[in-house]
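A selection of the complex's chains, in situ.
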Amino acid sequence: MSERTHIDLLAESNEFRRPRLIRFSDCDPAGIVFYPQYFVMLNGLVEDWVNEGLGLSYHGLVAQRRIGLPTVKLEADFRAVSRMGDQVMLGLTVERLGSRSMALLVRCFDAAAGELRMQVKQVLVTTSLETHRAVEIPPDMRAAIVRNAPTLG
Amino acid sequence: MSERTHIDLLAESNEFRRPRLIRFSDCDPAGIVFYPQYFVMLNGLVEDWVNEGLGLSYHGLVAQRRIGLPTVKLEADFRAVSRMGDQVMLGLTVERLGSRSMALLVRCFDAAAGELRMQVKQVLVTTSLETHRAVEIPPDMRAAIVRNAPTLG
Amino acid sequence: MSERTHIDLLAESNEFRRPRLIRFSDCDPAGIVFYPQYFVMLNGLVEDWVNEGLGLSYHGLVAQRRIGLPTVKLEADFRAVSRMGDQVMLGLTVERLGSRSMALLVRCFDAAAGELRMQVKQVLVTTSLETHRAVEIPPDMRAAIVRNAPTLG
């Protein structure tokens, strides 16, 4: 694959991080993560970030408030393979906050050595789940994002 | 989402195309395709292209010849939602052929109206499944790609 | 695994059948179908049966009429492994038709030799997707099932 990159695990960071075990069900006949499965994992990270990082309810957002967070654009780089049994760290940083969209950097790295496995730059839009059209980011969500990352405000 | 794009369904094309029904299992609680599922679908299209477009065996490549086709880079745009029951068309074009990699344009559009749903520019590398390192594209695969798209030769 | 069973491919049958290629994405690090993936495949067969065998619209049933077809009980036997690249046949037979439920026999066998790979006896209930409670099988669905399998009427 391409050049190796390492994450400085001790650096000060606003990154929202959660550990993850690479499971049998994530892997393909080559014994490594089937790449669409990374997007499932990282969607789970977005859920955890909304619930635990922002202190909102992802499921309430979708099921009660009928607001979706679809991805409209993404760029992914896969740098090194992840194997069944690997302990990885998933990380999320908000890079840009618009009125109806946000740009995230989400990534997966080796939890011990910090080797970057893959990263995604991803634009999410807040939409109405009735019309599938973009709507303003809800004020409580915006406030929570800015509270965590004041430079975005 | 972003601007609508339509595919000219009658245009002369080297695109490898296969129809696909959007299934219940492709969709999320918003009733639309869960985006990682597009990558599963498009991985299936790459399989069909190798088997039927190139006349090789994808499964022989992986299981017997131990050659993988991992994605090392992708850029995806999601333009319009696909709903359960939609009849879509998946298309694949080789845009660049390197010695150990190739760039593909793969996309999903409405089978009747040609409306673009999403597209991905994707770089695949041929690797040894023993070492997960890049290897030369096998000569029979290169020959078959060039036969279909002479301008790449 | 357990004893081998073969399907008589020429026998007269009311079984609804559809061919399926075992794909890379269906398989696990052991190179064989990851068993939950069989249930995804067989859920797709139920979709095709409703659409093509019964001449109704599965997606209309779920999305417009808000009727679900959840499984409440299943018994599965896995007799022989399926490998990436295998051409299999999926088959569905209605074994019992109740007022709000039906019992299906769904199975997967080798498309050429007829060797049984796995089979499932599955009870489906028609439910309201508003309440998730059982409702009567819709009359058009019941009529179509009986038309195909008069002994159930």
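Here the chain labels run A, B and C in written order, and each chain numbers its own residues starting at 1.
Assume contacts are C-beta pairs under 8 Å (C-beta built on N, C-alpha and C of every residue); 3 or more make two chains touch, one makes a residue touch a chain.
Values in this document were obtained by computation on a predicted structure and should not be read as measured data.
A.B. asks: What is the total copy count for the complex if 3 chains are drawn?
C.D. replies: Every protein chain is the same sequence, and there are 4 of them overall.
Following the convention adopted for this analysis, only the chains that are shown with their structure count from here on.
A.B. asks: Are the two sides of the subunit A and subunit C contact the same residues or different ones, given that same means over half of the numbers occur on both copies?
C.D. replies: same
A.B. asks: Using mean C-alpha positions as chain centres, tell me how far subunit A is from subunit B in Å, no decimals.
C.D. replies: A distance of 24 Å separates the two centres.
A.B. asks: Please compute the C-alpha centroid of subunit B, do the same for subunit C, then give the distance between them in whole Å.
C.D. replies: Roughly 28 Å separates the two chain centres.
A.B. asks: Measuring centre to centre with CA averages, how many angstrom lie between subunit A and subunit C?
C.D. replies: Distance between chain centres: 36 Å.
A.B. asks: If I count partner chains per residue in subunit B, which residues reach a count of at least 2?
C.D. replies: If we look for residues of subunit B contacting two or more partner chains, we find 40, 43, 62-63.
A.B. asks: How about subunit B: which of its residues touch subunit C in the complex?
C.D. replies: Spelled out, the residues of subunit B in touch with subunit C are 21, 23-25, 31, 40, 43-44, 47, 57-60, 62-63, 83-85.
A.B. asks: Which bits of subunit C are touching subunit A when the two form their complex?
C.D. replies: 24-25, 27-31, 34, 36, 84
A.B. asks: Could you pull out which subunit B residues touch subunit A in their complex?
C.D. replies: Contact set of subunit B toward subunit A: 1-2, 29-30, 32, 34-37, 39-40, 43, 62-63, 68, 70-78, 81, 125, 129, 132, 134.
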